[in-house]
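All protein chains but one are shown at their positions in the complex.
Right after this comes subunit A.
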Amino acid sequence: MSLWQYANPVKFLALSARVQPALWALAAVFTGVGLLWGFFGTPDDARQGSTVKIIYLHVPAALMAINAWFMMLVASLIWLIRRHHVSALAAKAAAPVGLVMTLIALVTGAIWGQPMWGTWWAWDPRLTSFLILFLFYLGYIALWQAVEDPDTAADLTSVLCLVGSVFAVLSRYAVQFWNQGLHQGTSIPVATGNRSVADVFFYPLVMAMLGFGLLFLALVVYRTGTEIRLRRTSALRARMNRGA
């Protein structure tokens, strides 16, 4: 059994129908528990007061904003190299989800930044690269809409995705590349494990991060199914029109 068998749209739809109920249920439980625990069950921070509760939205959304683009990058590479339509459609399906996650990260960051930094916005490396990532999401979605032939659209958007990946990397590592700006460094560095978040905030945050990850997965699987059906419908219509 190979992973590539799910490049077959029929097999992908069959698999997605089987896994979706569990995926949606897990996404709802983890997101719900993470956000409710964070909002109702954690204390104020000594310095940031109750604004620390914004972390349960801001960090998971920012994490998924970047990872959604990386998922699109992998799917785009698969399309460019192996020409599997499902992978191109999965990248297309993920873009609006990534866009919303990026918007949530930008908006909650601005709302959090105003009382803590005294400004809604600064041309800080991480904030700026995130804004550019947001614009890349918009451009990517617009390009899919603008090109009529689906394979050409998949080719062009895949190339755009490769270019945009530079900003996805910058969004993640900007605070390490440039030791300047208002945005703090990584609170939970996976490589070193030296996190600066206390346990009382960390555990609900992990729940919310898992929840957002599962929510992203559930949305992308569902939306990919939608894209497959839309593609099949237009192919059938084109065939009927040729036969008429």
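One rule holds in what follows: contacts are C-beta pairs under 8 Å (C-beta built on N, C-alpha and C of every residue); 3 or more make two chains touch, one makes a residue touch a chain; residues count from 1.
Criterion: contacts and distances are computed from a predicted model.
> Name the absent chain as its UniProt record does, using one of the following: "Nitrite reductase/ring-hydroxylating ferredoxin subunit", "Hydrogenase expression protein", "Heme exporter protein D" or "ABC transporter permease subunit".
"Heme exporter protein D"
> Kindly state which of the options A:104, A:127, A:154 or A:217 is in contact with the chain not pictured.
Missing-chain contact among the listed residues: A:104.
> In the whole complex, not just what's shown, which of A:5, A:50 or A:119 touches the removed chain?
A:50
> Tell me where the left-out chain touches subunit A, residue by residue.
Looking at subunit A, the ones touching the missing chain are residues 35, 39-40, 44, 49-51, 53-54, 57-58, 61, 96-97, 100, 103-104, 107-108, 111-112, 114-115, 215, 219, 222-223, 225-227, 229-230, 232-233, 236-237, 239-240, 243.
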